[in-house]
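Structure below; questions to follow.
All protein chains but one are shown in place.
Should a chain be cited, it is by its letter among A and B, assigned in written order, with residues numbered from 1 in that chain.
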Amino acid sequence: MRNYNLKIKKNQTVKKYIILHNDFFDSKNYCYRLTQPNASLELCIMLLGRKKHSMKIQINVIHEAPRTKSFIRFRSALFDNFHLEAIGRVIIEKNAPGSETFLEMRSLLFGDKSKARIDPILDIQNNNVKASHAAAIGRISEEDIFYLRSRGFSKKQAEKIFLKEYFMPVESPTFVKPACR
Amino acid sequence: MNFQINNFSVHVCQKHIVENVSLTLKPGEIHALMGPNGSGKTSLAYAIMGHPDYRVSHGTLFFGKVSVLDLSPEQRAKLGIFLSFQEPPEVGGVETGIFLKKIIALHTENKKERIQKMENIKNVSSRLKSGETFLGRFLNKDFSGGEKKKSEILQLAAARPKIAILDEIDSGLDHDSLKIVAEIIKDLAAKEKTSFLIITHSTKIFRHLPLDYVHIMDSGNIVKRGDKKLLKKIEKDGFRSCIRDSKV
Partner (left out) sequence: MKKNSPQHLIGASYKYGFSQAENSLYRTKKGLSRKIVEEISFIKDDPHWMREFRLRALDFFSGRPMPTWGPDLGAIDFEDITYYLKSSDHVAQDWAEVPKEIRETYDRLGIPEHEKKFFAGVGAQYDSEVIYHRLAERLEKQGVIFLDTDTALKKYPEFFKEYFGKVVPPNDNKFAALNSAVWSGGSFVYIPKGVKVDIPLQAYFRINAKNMGQFERTLIIADEGSEVHYIEGCTAPIYSTDSLHAAVVEVIAKPYSHVRYTTVQNWSNNVYNLVTKRARAEEGAFVEWVDGNLGSKITMKYPSVYLYGRGSRADILSVVMAGSGQIQDAGAKVVHIGSETSSHIVSKSVSFGGGVSNYRGYVRVIPRAKNARISVRCDALLLDEYSASNTYPTMDIQEQDVRVEHEATVSKLGEKELFYLRSRGFNESDSMSLLVAGFMEPFAKELPGDYAIELNHLIEMEMEGSVG
């Protein structure tokens, strides 16, 4: 069990890129509090899970002040017998108007035995905010792999190319369009 | 070496979509494959290339003496079979230029030759007016329909295959680009003796190309065959009328 806590202060921008793989610690907790106005967080957590292993990751981001922003991207690729449980919780408190958050949680599954359980949670107490999240679990599309194989790449080589983009996305996280535009 | 398709039947999700198709492609020949939407043309192409979802119920596929059905898609590619996709997917993990280099490297041992070939590709890219940044962009990512076709054409030119199946390579291309594609095809047919199976809805590209055979497909079967004369008839009356008075 490993805990990471950070308070982000006034006008402070924190960017964190965390790369995880099989670890001695099978449970990780990340807690970021945006405690003062204009604090902002850009968090990118990448996980490559292999072998027979079970990991629980908890991400908590709390907006406690006005005009705070958080962009959180959690992407994982799970192989072999890897089992993942990931909870991503964003709380925007009542006294945090003008805040924005986008949370993305994804899991790509390989092989026959990997498993993922994802809980993306939004706890919004103020209406003057922009909050959205997206989550996806699945395999790389068969069609995409076939395209590269038809050019002479092996399945593994093709997976590697797609994983490269997956773990280093070119575009910055953006909002899912809110329904009421 | 001939590319021989015999009594080839394919099913997807327990549905038969290609039935008893037989076709022979001799070196340097250019064939057209036409037919209404849903007739099985793309499915045939996918099955020849080895798409895992397209199961071969029976039939054989030989390239010379090699039984292609025993090979994986990448082995078929290395053998010299190329398929240009109707709807190429986006591959954000590799730049177009780098990708083309990799394709060249797959088929060319000699370093000097590789560099030479890449120069040719860059040439073709400017002739296609794809733009300066084209090769630096991620493969097919945010490409327009026309740009995606250009990407397929460049890959064809880079692979210099023995058998090329082109699935609607002409759709979305302007007149000039179409002429360039035709030139590439003629060049490959002449120099590498590449045989072509061109899947298309339009007869336009054949104004710039010699044509050996036309095959019309309907509901998974090849219902009519002919030569350039049949193509003229299709131009005039459309292929539905040809299907009506048909039987191979």
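By our rule, contacts are C-beta pairs under 8 Å (C-beta built on N, C-alpha and C of every residue); 3 or more make two chains touch, one makes a residue touch a chain.
Keep in mind that this is a model prediction, so the values were computed, not measured.
J.: Could you list, sorted by label, every displayed chain in contact with the chain left out?
T.: By the stated touch criterion, the chain not on view contacts A.
J.: I'm checking contacts with the chain that's been left out. Which of A:Ile18, A:Ile124 or A:Leu163 qualifies?
T.: Looking across A:Ile18, A:Ile124 or A:Leu163, the contact with the absent chain belongs to A:Ile124.
J.: So which of A:Leu20, A:Met46 or A:Ala135 would be touching the chain we can't see?
T.: A:Ala135
J.: For the chain left off this view, which of A:Ser70, A:Ser114 or A:Ser150 is in contact with it?
T.: A:Ser114
J.: Over the whole complex, note the residues of chain A touching the chain we left out.
T.: 94, 97, 107, 109-139, 175-181
The rule is simple: only the chains that are shown with their structure count from here on.
J.: Give, as an integer number of Å, the spacing between the C-alpha centres of chain B and chain A.
T.: 40
J.: Once bound in the complex, which stretches of chain B touch chain A?
T.: 46, 49-53, 72-74, 76-78, 82-83, 85, 88-89, 91-94, 99, 102-103, 106-107, 138, 141, 155, 159
J.: List the residues on chain A that touch chain B in their complex, please.
T.: Touching chain B: residues 141-144, 146-155, 160-166, 169-170 of chain A.
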